[in-house]
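One chain of protein is taken out of this complex; the other chains stay put.
Think of it as A and B in the order they're written, each chain with its own count starting at 1.
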Amino acid sequence: MTDSATPSAAGDRPVPLVEFHDVTVAYGRRPVLWNVDLVIDAPCLFGIIGPNGAGKSTLLKAALGLVPLVGGTVRFAGEPLARARHTIGYVPQRESVDWDFPVSAFDVVLMGTYGRLGWFRRPGPAERASARDCLARVGLADVADRQIGRLSGGQQQRVFLARALAQEAAIYLLDEPMAGVDARSQEQIFDVLASLRAAGRLVVVVHHDLRTAAEWFDRVALIDMRLVAAGPTATVLTPDNLRRTYSGQVELLREVGLAVAERGRTS
Amino acid sequence: MADTAGGMHLWAIATASVVAAACALVGTLLVVRRQSLLGDAIGHAVLPGIALAVLAGARPGGVAVFGAAVACALVTVGLVQALRAAAGLAEDAGAGVVFTSLFAAGVVIVTLGASRIDLDASCVLYGILEMVPFDTVPVGGVEVPRGFVSSAAVLATLVAVAVPTWKLQVFSAFDPDGARAAGVPVAAVTTGLLAATAVATVAGFEVVGAVLVVALLVVPAAAAELLVHRLHRVALLAVAFAVGGAIVGYLLAYRWNTSAGGVIAVVLVAEYVVAALLAPEDGCVAQVAGRIRFAWRVAREDRLAAVWRAMEQRGTPASPRSALEHLAGWWLRVRGRIVGAASLSAAGRREAEMVVRSHRLWEAWLGRHADLPLDHLHPPAEWVEHHLGEAARRRIEAELEHGRGDPHGREIPPEA
Partner (left out) sequence: MSGGLPCSAALVAAASGLSASPTGSTVIGMAVPGVPYNTLVVACGVAAVGCAAGVVGSLALLRKRPLVGDAAAHATLAGVAGAFLLTGRRDLVSLLTGALVAALVGLGALVLVRRVTRTRDDAATAIVIGGGFGLGIALVSGITARGIPGGGGLEHFLLGHAAALTADDARLLMAVSAAAIALVVFALKEFTLVAFDASFAAATGWPVVLLDQALVTLVAVMVVVGLPAAGAVLVTALIVIPPVAARQWTDRVGTLVALAGGWGAAAALAGVVVTSARPGLPTGPVIVLAAACFCLLSVVASPRRGWLGRTLRAAAERRAWAAGLLLDTCLRASERGDGTFTVADVTDGRTARAAWRTLEHEGLVERLHERTADGRVPRVAWRLSGRGLDRARQRRRRAADWAAAFDRAPAAARERFSLDLPECAIATDAGATRAT
């Protein structure tokens, strides 16, 4: 489905910011996300919503090349991933991180500038200033030197958001940034995301909470192993669409996925 | 019997087999618990215990030595846990610190005390299987090597303990929390396994040396695990592999005039490699064969479906897209499934219809349940059509409930 912002100007439509074309993703040989077609063509706050195990995070990881595509393509502003990486900021799920690692909050944010620096060059005064600035934007300037494990869950999440800010990207992809985060941090994170949107950035957020989704996001995509619907929040979050997303119609997809993994016919 | 050369070799082989069997039995549990490296760690860490016990006057192979080894094993695990608690150290790093340190301490003790004890650094590394037949005790009037007696006692003890507690071991290995909830004394079971590992290690120590004990413990079980799936079968097969490896290894080492311990380890690994290659379900050969079979089936089905579609539309079949599909076309002609330019035998038609049916059912299902434009339906179906079985097709048909057509308005063939 093409979720076009300006359907009238079909002829000279702008190049979409993110374009998933027929994307199928598999873990090993078992497909977990089938044939997703999704176009996001204007800066906004975009939510990817769906039940647990629906493949929301997988979609993000596939977009970033962290899991291989079985089929389909992803383009960012018309460019393939390899040429668009410097325009993408990423906040991974918090579980993937070792909290005992010997780095401070400031060091983590500084890592956001590494992509710009390239091989072997060390961060200089400009990068340090930018990192300090980003840390201040998420309200954590006063804990900059604290080891990352000594921060609360919400503070850790804000540090990772600050790292993404330091990437100075045009497109931000966030994987469950609100999971396990206290309400104040949630608000603070949301404020930062809203300021990014105001600055003309696209912010794509994987999210599982339907209540907050309706109030936070301009546009959403409902996903449950396949794309159920996408578009403006009000038109997509309908009872019918939600039923189709949350009522487990994917049993068949799961079974066929297993059959594909077994590389043969199930009986 | 021990006084002839042949008899001595028989005793050495018998000892090696008994020890290998004991190690394989314990190792099976370590492997399924994913704690193989614990075997490695304990193999190294018992050295200072053995050395101190021998230095204090215990007889090699005596009960005191086994006791000291068990104590060392418990100390090792305790230290790893203490490092985790005190320094937040991950288990593998902690084990790396502890077992190398203890082994180093053991080597230093052995070297410094070498003049006073019957143990030196080379026997720690190579094992002393070749020496086993020379140190005998009378058992019922027959001179039996001391090493064989102690290893046989170890094996007998391990079997006697393992048989009644096997179920507990399996339960706590598979699901420790569930086992704890069900009242299984998981801590005791784990400690028991630890002690068993230490005891088997001391026995293995004589045969292959401290470092290669890990091969006796882990490799037979890892090989057996590739071939059978029930745990007691894994254990029995592992024991068989271990005994076979011990016998073949000893004979080859004799023939090549080298260390029996080293060759036994190499033979065990060779057994593993053969198992990995030839395992019937997911051995390498079976995997490659499965891949080839699947590619061949896809090529045949694509060819049949192409001809079937040509018949449906009264056109000419699309030309083959790969060399394999060419070959499949030729083969189907030879087998009489494809007849003439573009028609199918009855059997060929049935097969083709099932492929086309899978394809169109999938298109219809995707069109209904996924947010995909019409022109995006064909590629996924082209891929999935080879994977759908009869049950899946019937389910999709039931979910579609209406109409017999696909999204492009073509008819979906019925189930054969």
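The rule is short, and it goes like this: a residue touches a chain if its C-beta (ideal position, glycine included) is under 8 Å from a C-beta of that chain, and two chains touch if they have at least 3 such contacts.
These numbers were taken from a predicted model, which means no experiment stands behind them.
Trainee: Out of B:26, B:77, B:179 or B:212, which is the one that touches the chain we can't see?
Mentor: B:212
Trainee: Per the definition of touch given earlier, which of A:108, A:189, A:204 or A:250 contacts the omitted chain?
Mentor: A:108
Trainee: Touching the left-out chain: which of B:34, B:230 or B:314?
Mentor: Of the listed residues, the one touching the omitted chain is B:34.
Trainee: List every residue of subunit A that touches the chain not included in the displayed model.
Mentor: 61, 64-66, 82, 85-86, 88, 90, 92, 96-104, 107-108, 111, 114-115, 117, 119-120, 122-123, 142-143, 147, 149-150, 152-155, 163, 167, 173, 182-185
Trainee: Touching the absent chain: which residues on subunit B qualify?
Mentor: Residues 31, 34-37, 39-40, 44, 83, 86-90, 92-97, 100-101, 103-105, 107-108, 111-112, 114, 121-122, 125-126, 208-209, 211-212, 214-215, 217-219, 221-222, 225-226, 253, 256-259, 261-266, 268-269, 272, 276, 282, 284, 287 of subunit B touch the chain that is not shown.
Keep this in mind: only the chains that are shown with their structure count from here on.
Trainee: Just curious, how far off is subunit B from subunit A if you go by their C-alpha centres, in Å?
Mentor: Roughly 38 Å, centre to centre.
Trainee: Of all residues in subunit B, which touch subunit A in the complex?
Mentor: For subunit B paired with subunit A, touching residues are 88, 290-291, 294, 297, 365-366, 369-373, 376, 379-380, 383-384, 387-392, 395-396, 399.
Trainee: Would you mind writing out the residues of subunit A in touch with subunit B in their complex?
Mentor: Residues of subunit A touching subunit B: 1-2, 22, 24, 34-35, 37, 71, 100, 226-230, 244, 249, 252, 255-256, 259-260, 263-267.
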